[in-house]
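For this depiction, one protein chain was excluded, whereas all remaining protein chains were kept in their positions.
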Amino acid sequence: MLALSSVSAAYGSFQALFSVSLEIKRGEAVGVIGPNGAGKTTLMRVISGLIAAHEGTMTLEGRAITGLPAHQVVEQGIAHVPENRRLFPALSVEENLRIGAFIPSARARFSERLDWVYQLFPRLKERRAQLAGTMSGGEQQMCAIARALMSKPKVLLMDEPSAGLAPLVVAQVFELVRKIRAEGLTVLIVEQNVQQVLEVVDRAYLLEVGAIRLAGSAAELKQNSVIREAYMGL
Amino acid sequence: MSGSRLVAAIVLLAVLSAIPAILPPYFLHLVIQILIWSFIYTAWALMGRFGFVSFGHGAFLGVGAYVPALLWNFYGLTPWLGIPLSIIAAVLLAAVVGYPCFRRRVVGHYFALVTLALSQVVLLSLVAARDVTGGSLGFTQKAVGHSWYALQFPEKGYFYAIAVLLWLAGLAIWRWIDRGIGREALEAISEDEDAAASIGIDVMRAKMRVTIISAGLTALGGAIYGQYVMYLNPETVAGIAVSLQIVFAAIAGGVYSLLGPSVGALLTLSLTEGLRVWFGTNFIGAANTIYGILLVLCIIFMPQGIVGALQRVTLPRRAPAKANATETPQSVTRRPSSAAQ
Partner (left out) sequence: MDIYLLEAIINGILLGGVLALLALGLNLIFGVVDVVWICYADIVMCGMYAIYFLYAQYGVPLPLACAIAISGLAGLGVLVHVLIIAPVLRSPPLNQLLATGGLLFFLQSFATLLFGTDFRNIGVRLPVLEVATMYLSFARLIAFAISLVGAVALYFFLKRTYLGTAIRAIAQDREIVGLMGIDDRRIYLAVSAIGGALAGLAACLLALQYDVHPFIGNTFGPVIFMICVLGGLGNMIGGFIASFVISQIIAIGGYYGSTELSYVFAFTFFIVLMLIRPRGLFAP
């Protein structure tokens, strides 16, 4: 479905990704874990076109998406829930969702998408007129995910959706990830919450200093000693 | 001073002193104007080069020009006292507006627009006080012929000498601030005010000092200009138009180098005059039209100014300390830290 081959990226002269290759099959959920500053966010931004890869190729369903600007990547079917949610705080919940459906294909079926998203997140329907910036962290995260879903993506990228949320809410977020999978979406999720993310994904990659250090199925990684010690505190 | 520098200085002085003997009066008039405006632009660049882009220098210029002239006409006060008073008035004005501005961290756009308002205040006050100043019809000083007391000299040579001295003094002050601790402190401040404060720089003092010097010198330039032309019009010595003229000429010439503002004055005034002669008065505006286009192009393609661009071409490798100014050609003015967010 989504494949990266030897992708490198840099901020100015600082290289943040070194020849990263990964592949995600249709309907799969894949995790990316790693310490702070490893380049996880950079990886997501490269895929969604916010940063240009200076090396390597990326394909979605076999079609090249390398070098496309972000707004075209969305039209290809990749939606990105950015780190820290990044809602438009002074827009209402529904306006945020409307922005999520900006691309023509989504705009045409806006009300249909909206019904679907509201059915997935009944809470947002209650809050539709509220300004996004005034909601709780968990609600904002739901809104950010919902906004991404409005474009009817094939692949959903999520960057640390559980960051900064209370434990109970974290559990809800992972529950949501399950639900979204069940809807048939392919998911690539970056998480620091290693233990919990390994419960919802099929496979995961360990990213360290901009390079992939380990890859394997969730079950394998749960048993891996490096991961258990460094990332699960076991 | 090295030998070759000494020779250059002597040659320059020789040329400068030969000019009034050689040049026809019209050109001498042009040269005097260029020198006075060079001084004013250099005074502006004292602040401008550190990213404090003031659109308020029209205010100081207006105060400098009008105060001695009014005192002379109405009280017969000699410009020898009137000019210092005008400088004090401009410095006070700069302090009254500058101090709270710096205290409240009014920077970037906001600083530019506050100072723009200041020049409008002076312009409109001059127009409003039309009973005294003649309003937008302008103001002519009482002429008394050749007089040291009145600082009036129908013979252009005198003003030429004054203008040369003024110009050299301006350059010396520029250099003094550049060489003294002034520059490093101000550069640090323009990069990041908090960081500068944390390494022990007295931010307020440094900013106030350069602002006051810059405003005072601008007023002095305005006063000398007024003494020379003997006719003042609010539009030509105060307000948004002249403020922009100052900013642009200084930037076109280059604010990072000693001679940049002077080159700006030389080019813009000769261009204006040249085009005026070329097109004749039927085409008022032709000169400024071309000038406006050049300004835009200059900001887009040559933001470090003409002198800066020439230096980059002719001096590709300078000592590292100098390289700083030339390696950031993207900015006329370094982005103040708080404007970056």
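Each chain carries a letter (A and B) given by its place in the written order, and its residues are counted from 1.
In this section, contacts are C-beta pairs under 8 Å (C-beta built on N, C-alpha and C of every residue); 3 or more make two chains touch, one makes a residue touch a chain.
All values reported here derive from a predicted model rather than from experimental measurement.
Visitor: Can you pull out the displayed chains that the omitted chain is in contact with?
Guide: Within the full complex, the chain left out of view touches A, B.
Visitor: So one chain is hidden, and I want to know which residue out of B:P25, B:P100 or B:G180 touches that hidden chain in the complete assembly.
Guide: B:P100
Visitor: For the chain not shown, which residue from B:L81, B:A143 or B:I284 touches it across the whole complex?
Guide: B:I284
Visitor: When the complex is taken as a whole, what residues of subunit B touch the one chain not shown?
Guide: On the subunit B side, contact with the omitted chain comes from 51, 53, 97, 100-101, 104-106, 108-110, 112-114, 116-118, 120-121, 124-125, 127-128, 239-241, 244, 247-248, 251, 283-289, 291-293, 295-296, 298-300, 303, 330-335, 339.
Visitor: Just checking the interface: what residues of subunit A touch the absent partner chain?
Guide: Considering the whole complex, subunit A reaches the absent chain at 48-50, 69-71, 74-75, 79-80, 82, 86, 88-91, 95, 98-100, 102-103, 106-107, 147-148, 151.
Note that only the chains that are shown with their structure count from here on.
Visitor: Please report how many Å separate the Cα centroid of subunit A from that of subunit B, as a whole number.
Guide: 55
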